[in-house]
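Following this message is one structure expressed as C-alpha cells.
Here the complex is missing one protein chain, while the rest keep their positions.
Each chain carries a letter (A and B) given by its place in the written order, and its residues are counted from 1.
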Amino acid sequence: MTTEQTDWDALLEVQDLKVSFKTDEGIILAVNGVTFSVKRGQTLGIVGESGSGKSVSTKAIMQLLPRTAVVDKESSIKWHREDGEITEITQLKKTSREMRRIRGGEIGMIFQEPMSSFSPVHTIGNQIIEAVQAHGQVSKKQAREVAIDMLDKVGISNPSVRVDQYSFELSGGMRQRAMIAVALSMNPSLLIADEPTTSLDVTIQAQILELMNQLQEDLKMAIIFITHNLGVIAQVADEVEVMYLGQILERGTAKEVIHQPQHPYTRSLLRAIPRLDHIGGRLTAISGDIPSPLERPGGCPFHTRCEQVIPGVCETQIPALTRISSTHTVHCFLAE
Amino acid sequence: MTTTTTPKDKLADAVPTTDEEKLKYFTASQWQLVWWRFRRNRLGLLGAGILSVYVVILLLADFLAPYGGTTLDVEYVLGPPQVVHFWDDNGFSLRPFVYSVTTTRDPVTLAMVPTIDKSQRRYLHFFVRGEDYKYWNKRSLVSNWHLFGVDEGTIHLFGTDRMGRDIFSRVMYATRTSLTLGVTGVFIAFVMGLIMGGVSGYLGGQVDFFIQRLIELIRSVPDIPLFMGLAAALPRDWTPERVYFMITLILGFLGWTTLARRIRGKLLSLRKEDYVIAAQLAGASNARIIARHMLPSFTSYIIVDIVVSFPYMILAETALSFVGLGLRPPVISWGVLLKGAQNIQAIELAPWLFFPVLFVVFAVLGFTFLGDGLRDAADPYS
Partner (left out) sequence: MSDNLLEIKNLKVHFPIRSKRLFGGTTRYVKAVDGVSFYIEKGETLGLVGESGSGKTTIGRSILRAIDPTEGQVTFKLDDQIVDLTQLQGRGLRAFRRYMQLIFQDPYASLNPRMTVRDIIAEPLVASKLAKGKEVDERVRETAALCKLNLEYLRRFPHAFSGGQRQRIGIARALISQPQFIVCDESVSALDVSIQAEVLNLLMDLQAEFGLTYLFIAHDLSVVAHISSRVAVMYLGQFVELAPTKKLFYSPRHPYTEALMSAIPKVNPDIEMTPVHLKGEIPSPVNPPPGCRFHTRCPYVQDMCRTEMPQWQEIETRHFVACHFADTLTLKGTD
C-alpha cells in the first residue's frame, strides 16, 4: 500500500512505518504499518492511549529509538529539506552528521516532563547556547543573544536574568516554555510535541497551547501534537489521527473526526469522556482492556473490544483504507 | 451484601485463556521471580557454585582432610606437593597414585631436598580409614573415615610445612574455621544492624539522629588500626577458643554500621510508599506494618547486603591473624596459615605454603559474584 510519488506540499511523509522491539519476552511489534504526512504550517494531532505507538512513531522520525528497536526495511520516512531536497531518514545513520543536522535543527522535539529534559547542572541558557552552537558557526556571545531572544519569544519574563537560571528555579509552566525555547532556537520547520501539556495545570496548559498556536503562526512551523486528551486536540489540531495498538484507525480534519467519527473506537472514545456540555450523563465505557502488545489480536486490532464487531471478518482480516472525503479516511469493515 | 447487575454491565473481563506459563508468572511469588531472574545470571550461578563447594568443605573438613591438623610427618618436612599420576613408565593405571617421597636436609645449603622414589607406587584409595576425629568435639561422635588416602606412605597434595604438617589438611580445617568465623561475625553484625537500623528508620527523630551520629563516629575511625587496637587489647593468656569468640564479636560490632544504614534508608523510603500508607489506613498496627508490609520488601536487599559483607569479615580475620593479632596456633585459619608463610624461606623455597591464598581469593570471588547476581535479581519488580 505504499505510494512512491511524493506529495510536494508535504513536509514529512511517513509510509508503512513498522517498528518492533527485541525484548526478553520476544519481539514486540509497537508500530504496525503507519502511513501519514504533515504539510507545512499545519498541526497534525495524534490521539492514542497506552500502547498506541504514538510516541514510538515520532521517535522513529527523529531516530531516537533505543538500540533494541528495529525499523522495518520497507518503511520510509521522507523529510523535505529547506533547500528542496528530500532525505530518506530511515537510510541515515543515527549519529551521522546529516541526521544530527535534522534532529534538533530542522525538526525540534518537546516532551512531557520538562524537569527531566533539562540537565540539572546547566543553566537553561547554556542548553540553548549549546544547541545553537552545535548547529552553526556562531560565537558564544551571539548564541547567548539568540537564547535571550528565544526566552522572550516564549513569554518568559526577565529573559536576560532567566537565561542564567537553572531548571529547578523555574516553575512547571516556565520550564515548559523554556523547553519550547530550546526546541525553537534553531527555527525548525517541524516541531514534534509529545504530550507537552499533560503534566501541567489546566491554566498553564491553556497558556502553553496559546503560545504554541501563536508561534506556529509567526514561524510558519508544522507541529505534530501527541496527546490522549481529545479536548486539547480539538483546540490545536488541524488534522487528527487516531491510533490504537500501533495502527491508524481514522484520520481527518479535527471537525470531521470529532463531529462525524467513523470508527467505532473514535466514537467510543468520544462517548467515554466526560463533557462539560452535558454534565452528569452516564459515561459509556469501552469494555475490556487494551491488549498488551505481546498478545496482539489478529485482524483489526480493536475487534476484541468493539461493540459492532462483525464475527468472522474482523478477527481475521485487516480492514483496508476507506475514503470518506478528500481529507477523511478510516480503516473499518463497517465503513466499506 | 447483595449484588445487583444492570443489564449493560457484564463481567468486565471474561475468564482469560492463559496458558500454563502465563499462569505461573501471574501467581509467582517474589522469591520465585527472584530465582528465575537469578538463574539467568551466569556469574551469579558461578559464585553459588563456588560457595557450595566451600559449604561442603565446611561441613566435611575432617572427612576431606587425609590427616589431622597437627599431625607431623617427620620424613617429609617442607616438601613440595605430591603430584597425582595416572601413568608413568610402567604403564597406565586406572587408580591414581603418587610416589613415595622423603626430604633430607642438604648439609651445604641447609635447604630441604625432596627425593622422589619412582619405583614405589602408592595407590590412592577412597573412603579409607585414617585418623580419628570428633564431631563438635564430642567424644560420642567419633569417626575415622576419610575421603582418600594411601595404603602406605603419605599423600601431601599441597605439600608440607616446616614442621611436616600436611598443608592440604590444614587448609581444609582453616576453611572451616575462617568461614564459620565469618558467618558468626556477619550474624552478629546483622542482628545489631537490624535493631539499630530498624529503630533508627522507623522511629526517626531524635533517636535516629543519635544513632546516625554514633554510626558516623564508628565509621570515621580507620579500620585496621581499630581492629589492631582492639585485638591487641586481648590478654595474651586467653585460650584460643576465647580469642576466637572475641574476634568474632569485634568483627560483628564493627561491621554492623553498613547494614544499619542500608536498613534505615530502606525503611525511610518505604514509609512513604502508597501501599504502606494503605496498610496504615487498613488499621494495621506498627508491628504488623513492619513485619507484613515492609520487611518482605527489603528482605532481598538485606540478603544481598549480608552476602556482600562476608568477604569483608573473612578478609578482616585473615588480615588480623596474618599480623598475629587475631587467631593464633593451634587454631588453624587462613590467616594463621599465611602467617606461617611470612618469611623469605617460604617465598623462595616453599611457595606451596601460599595455597591458602587461593582459597581466600575464591571465597571472596564466590561471595562477590553471588552478591552481584542476587542484587540484580533482587528487585524483580523494577
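Note that in this section a residue touches a chain if its C-beta (ideal position, glycine included) is under 8 Å from a C-beta of that chain, and two chains touch if they have at least 3 such contacts.
Please read all numbers here as calculations on a predicted model, not as lab measurements.
The omitted chain makes contact with just one of the residues A:Gln142, A:Gln165, A:Gln207 or A:Thr322: A:Gln207. Although one chain is not drawn, the whole complex shows that of B:Ala279, B:Val331, B:Ala346 or B:Val360 it is B:Ala279 that touches it.
Of the options A:Met115, A:Val138 or A:Ile290, the residue whose C-beta touches the omitted chain is A:Ile290.
Touch with the hidden chain on the side of chain B covers residues 1, 3-4, 6, 9, 11-13, 15-16, 25-30, 33, 273-275, 277-285, 288, 293, 296-297, 381.
Chain A residues in contact with the hidden partner, per the touch definition given at the top, are 49-50, 171-174, 201-207, 209-210, 228-232, 234-235, 237, 253-255, 258-259, 268-270, 272-277, 279-280, 282-287, 289-290, 292, 305.
Basically, only the chains that are shown with their structure count from here on.
Centroid to centroid, with C-alpha atoms defining each point, chain A and chain B lie 55 Å apart.
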